[in-house]
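With one protein chain withheld, the remaining protein chains of the complex are depicted in position.
We call the chains A and B, going by the order they appear; numbering starts again at 1 in every chain.
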Amino acid sequence: MAEALVSSQASLSSPALTAQRAPRANINASQWRNALFIAPYLFFFVTMLVFPLIWGIWLSFHKADTFGVGKFVGLANYARLFGDKIFLQSVGNTFYFVLLTAPALALLGLFLALALNRQTRSAAFLRAAFFSSSVLSVTIVTLIWRIVFIPDFGLLATIYGWFGAPAPAFLSSPDLSMIAIAIATIWWCVGLPMMLFLSALQQIPGEIYEAAALDNANRWQTFRSITLPSIKRTFILVLLIQVVMQFQLFGQARLMTQGGPNNTSKPIVMYIYDVAFKRWDLGMGAAASEVLFVLILIAAMAQFVLTRRRGEN
Amino acid sequence: MVVAGDFAAAPKRSRSITAREVDVTAHIEIRDVVKRFGAATVIDHLSLSIDPNEFMVFLGPSGCGKSTLLRMIAGLESVDEGTISINGQRIDNLPPGQRDIAMVFQSYALYPHMTVADNMAFGLRNIGVAANVISARVAEAGRMLEIGHLLERKPGQLSGGQRQRVAIGRAIVKEPKAFLFDEPLSNLDAALRVRTRVELAQLRHRVKSTMIFVTHDQIEAMTLADRIVVMNNRKIEQIGTPMEIYSRPATRFVATFVGSPTMNFVPVRVAGGGAGGVSVTLGDGTSVKTAVPAMKLEPGEFTLGIRAEGVRVAPNGQGVTTGTVDVLERLGDRTLVYTKLKDGSVVVAEDIGYSRVAVNDTVSLSIDGSRVHLFDASDRAWHCEEGING
Partner (left out) sequence: MSRSTSIMGREFGDRLVLALVIVFALIMLAPVLWVIGLSLKANAELMADTNSVFRAPYTVMNYFNILANSSVFRWILNSLIVSTCLTIGTLILCSLAGYGFARLNFPGRDILFVAVLLGLAVPEQAVLIARHQIFGILKLHNTYQGLILPGLSAPFGVFLMTQYFRAIPKELDEAALLDNASRFKIFWKVLLPLTVPAQATLGIFTFLWSWNDYFWPLISGTKNTMFTLTVGMASTQTNFAQSEGLGFLMAQAIFAGAPILILYLFFQKYIVTAVSGAAVR
């Protein structure tokens, strides 16, 4: 628009040029054909992500099954949802699970990163080992941990057996089932926070430590006044990434406890799965998804606000 | 080797070696050109004509628009108003690849994953030059630039100086109408820079083509250029041969920017009137007779500019004024004497290599009236003219 104005002015001021009104060559010009590079991805982005997202919100206001969208029911799905004790319980379970895992993962990851942030071979080996569980699929992780917790044949049962004691019933006790899932999850996921902390630690310039050593700072002082402030931002980032990730707990709960006993370990995502893909009440499932989406958005917003504001200082 | 689906497929041209004798060099005409970045105007109604085979240097401080102007000629920046043409043909509406020019970048911009030979051949292959012509030209450029033994290496395996030669070679093989250099020496260390400067001066006589060279280094400009365009603050300050720029700077900016040490500037009063050279009065009351024609000047306040070589430490008492020595810079062949006049103005004077002057001495200074420049309130310069006594 502005460009068109400019060139018309140019032709006014020099009438000799009006004859050649060839377009200005501009390699940075905004051109539709440049969007051809984006178009293939954009197609999938719109059809597989944007459209289903909007369709899902639409669905949550309707009575719907697999065969199509039924009649508009307004907020009825949401009303039913918040009247459902099992849903409220699953929200509570999810928060409980996030509380169990996210801080533990962040602290454990930080500890491992601090301990293994050195250039020795054994440190490199241990780093690789602690991260290796993260590349396994949820199926294998739960298989491994069920065989630890399972009565009679489990590793835990066997170890307790050496002392003649019965092992706690991790998978079948209402008090312990979520803890069992949390332990397996921490085992599975601790690699990522460790790696994030390691890359943050490696960005602290070595001269700062040398300066601190010259200032006779002891190890604790160095840690408190240099290391901690430098990774504060990463700590918040890691914590919030974990909050967002653990909010989406599904596979572990489904495979280790089936949400039981008595729904004590059923998370929101599993509730969505049951409602939408077992009872085929897609409208209500969609409503539950939107509630989860909002919860995760709040966490993501918190991450954005907290990390950006700190970045500006 | 053209990939299917090329968006901006260039017209296929293939020029034989014999064809280049015909139309090898370019007259570049820049007329009333304007460039804006958003609200900021970077180049403001600039016009300039570059002759065929001329080595033109754009000189100026960073941010003066000299690189932008070069990139506009190359087609890497759009032209908001005005025209650029080569040999009468308008090019500012052509994409960069079709302007028949080559550019050497400050960072060289060699393709890291291609060998030296492929780097040079890439552009020729894109316009469909025959393979045997390409290899002949690459071999020739390799010989000329003494990089023939490096043709199969990748840029990462070369030293800075060698990369620089490859970048020049990549431009030469295209046999363009004009070469554009964007501060090509600034990434080299001092010694290599001097050597490459000399080699560029030699190359310029072997390769007959118009060359435009952007730099902020006045020595590069003085040594390489046929003509220099001194730019400052979106505008051309002066266009001239190196000696014109040096001895008759058009503005106070040019006088300041070119020459080392920087020209001395002293506020003076012009009494005015009469024929012959005008007499000026310095702040300390000294009167100096100059060779600047008096009839052109209105009486009033001026700034006198004179280079250190025009101010000499005079043997006892023979100078026109005196100053106290602040700092001595011994350069071997001469000595620069930083003095303070009685009114506090600082003047750098020149003395012989084995100067016996010491700091805090009071020295007598002579001022060569035939080397004086006067700058009026708008910083326009008035120069001495021959035949007028200074």
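Throughout what follows, a residue touches a chain if its C-beta (ideal position, glycine included) is under 8 Å from a C-beta of that chain, and two chains touch if they have at least 3 such contacts.
Remember, it's a predicted structure, so these values are computed and weren't measured experimentally.
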item	value
Option touching the unshown chain, where A:T101, A:S177, A:T234 or A:N263 are the choices	A:T234
Residue of B:I50, B:L76 or B:V254 touching the missing chain in the full complex	B:L76
Per the touch definition above, residue among A:I86, A:L107, A:L136 or A:I179 touching the missing chain	A:L136
Residue touching the undisplayed chain, where the options are A:F61, A:F87, A:W145 or A:F235	A:W145
Omitted-chain contact residue, chosen from B:P52, B:G97 or B:P261	B:G97
Of A:L196, A:A212 or A:V243, the one touching the omitted chain in the full complex	A:L196
Contacts of chain A with the absent chain, listed as residue ranges	27-38, 40-42, 44-45, 47-53, 55-56, 58-59, 64, 66-68, 108, 111-112, 114-116, 126, 128-133, 135-140, 142-148, 150, 152-155, 157-158, 161, 187, 192, 195-196, 198-200, 218-219, 234, 237, 244, 247-248, 250-251, 254-255, 269, 272-273, 276-277, 282, 285-286, 289-290, 292-293, 296-297, 300
On chain B, residues whose C-beta touches the chain left out of the figure	2-3, 5-10, 74-76, 95-98, 101-103, 105-107, 109-113, 122-123, 126-127, 170, 174
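Note that only the chains that are shown with their structure count from here on.
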item	value
Rounded Å distance between chain A and chain B, as computed from the means of their C-alpha atoms	57
Sites on chain A touched by chain B in the complex	6-7, 9-10, 13-14, 17, 20, 22-29, 33, 36
Chain A contact footprint on chain B (complex, rising order)	7, 32, 34, 36, 75-83, 90, 92-96
